[in-house]
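Entry: subunit A
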Amino acid sequence: MSKLIIRTNRCKGCNVCVTFCPKKVLALDTLGKIYAVDEASCIQCGQCELRCPDFAIRVAPKEAK
Partner candidate 1 sequence: MSQPKLMQGNEACALGALAAGVRFFGGYPITPSTEIAEQLAEQLPKVGGTFIQMEDEIASMAVILGASLAGKKVLTATSGPGFSLKQELIGYAAIAEIPCVIANVQRVGPSTGQPTSPAQGDVMQARWGTHGDHPMIALSPWTVRESFDVAVKAVNYAERFRTPVIILLDEVVGHMREKVVLPADNEIEIYSRRQPTKSREEGYQPFTPEADLVPNPADFGTGYRIHVTGLVHDDTGFPSGSPKITEQCIKRLHEKIDCVKDEITHYDEFFMEDAEIAVVTYGGTARTAYAAVEEARAQGKKVGMIRLMTIWPFADKVIKQAAAKCKALLVPEMNYGQLVMEIERAAAGQTKVVSMPKYNTEIFTPNEISGAIDQLLSEVAK
Partner candidate 2 sequence: MKDYEEYFRTNRLPHIWCPGCGNGIVMKSIAKAIAKLDLDQDKTVIVSGIGCSSRASGYMDFDTLHTAHGRAIPFATGVKLANPELNVIVITGDGDCTAIGGNHFIHGARRNIDLTVVLFNNNIYGMTGGQASPLTPTSKKATTAPYGVVDRPFDPCQLAQAAGATYIARGTAFHAAQLPDLIAKGIQNKGFSLIEAITPCPISYGRRNKLGDSPAMLKLMSESAVPLTAYGKLAPEQQEGKFPIGVLHESHFGEYSKEYSHVIERAEGGQK
């Protein structure tokens, strides 16, 4: 299951999520929209979703172990 749900139609490319991601999972594409460059490294900390001003990224809750 995908850890990140990205709604590119809402993304304005502000770079906030890219900056605050501690694992460098996100980047802006050539159109200035976010995408996951390395989703495997995502620790689902939620920092990207927390400060996304555009409601463009959701982090799936961590599965119970």
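The rule is simple: contacts are C-beta pairs under 8 Å (C-beta built on N, C-alpha and C of every residue); 3 or more make two chains touch, one makes a residue touch a chain; residues count from 1.
Keep in mind how these were chosen: all candidates are chains of the complex that A comes from, given by their letters.
Fair warning: this is a prediction, and the values are worked out from it, not measured in the lab.
Among the candidates 1 or 2, the one that touches subunit A within this complex is 2. Taken together, the subunit A residues at the contact with candidate 2 in this complex read 9-10, 12-16, 18-20, 50-56.
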